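I'd like to ask some things about the structure below.
With one protein chain removed, the remaining protein chains of the complex are shown where they sit.
Right after this comes subunit A.
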């Protein structure tokens, strides 16, 4: 008897465990609220030790959740992000599938980038896109470079196959270098 129950129990545990990738709060925060992330844009901080940062944990909540990442993928096209960043390879905006992050590659950095905009062409979407959707977008952007779990990242598109699917993307954690700084692009 036990011989049947034990594997079945383990199997059930595994199945239920996999549901975590779907677990989420059903009521999103009010549209106008913003989390207070204490995040640095650079690894440089005088003296020994990295910059002082404090994350609220919201980033992980979104990044580890298949529903949020899938919603982010839908919104990425919906809000015309793909018009500038294409399917991650970039266009008028920089690529999002590589390991170079001009304004930081952590999800909190990406949320800030979408909210506040960046000086060389990234518009500010504060007040235009609800805050939880900004987090979903940022979570999806992380998946484009393989920086979310494979069982969370979206599979291949039903449409034109422009690039390997997000869940097949090799991990490429942000590298703090390799980009030409704006100061090298134009005379001061």
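Everything below uses one rule, namely that a residue touches a chain if its C-beta (ideal position, glycine included) is under 8 Å from a C-beta of that chain, and two chains touch if they have at least 3 such contacts; residues count from 1.
The definition used in the following text is that contacts and distances are computed from a predicted model.
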(request) If you had to name the missing chain as UniProt does, which of "Alcohol dehydrogenase (Cytochrome c)", "Chemotaxis protein CheA", "ABC transporter ATP-binding protein" or "Isoquinoline 1-oxidoreductase alpha subunit" would it be? (result) "Alcohol dehydrogenase (Cytochrome c)"
(request) Specify the residue from the set A:50, A:121 or A:155 that touches the hidden chain. (result) A:121
(request) Have a look at A:83, A:127 or A:155 and name the one touching the chain we're not showing. (result) A:83
(request) Determine and list the subunit A residues touching the chain excluded from the picture. (result) 77-80, 82-84, 86-95, 97-98, 100, 117, 119-123, 159-160, 162-164, 179-180, 184-187
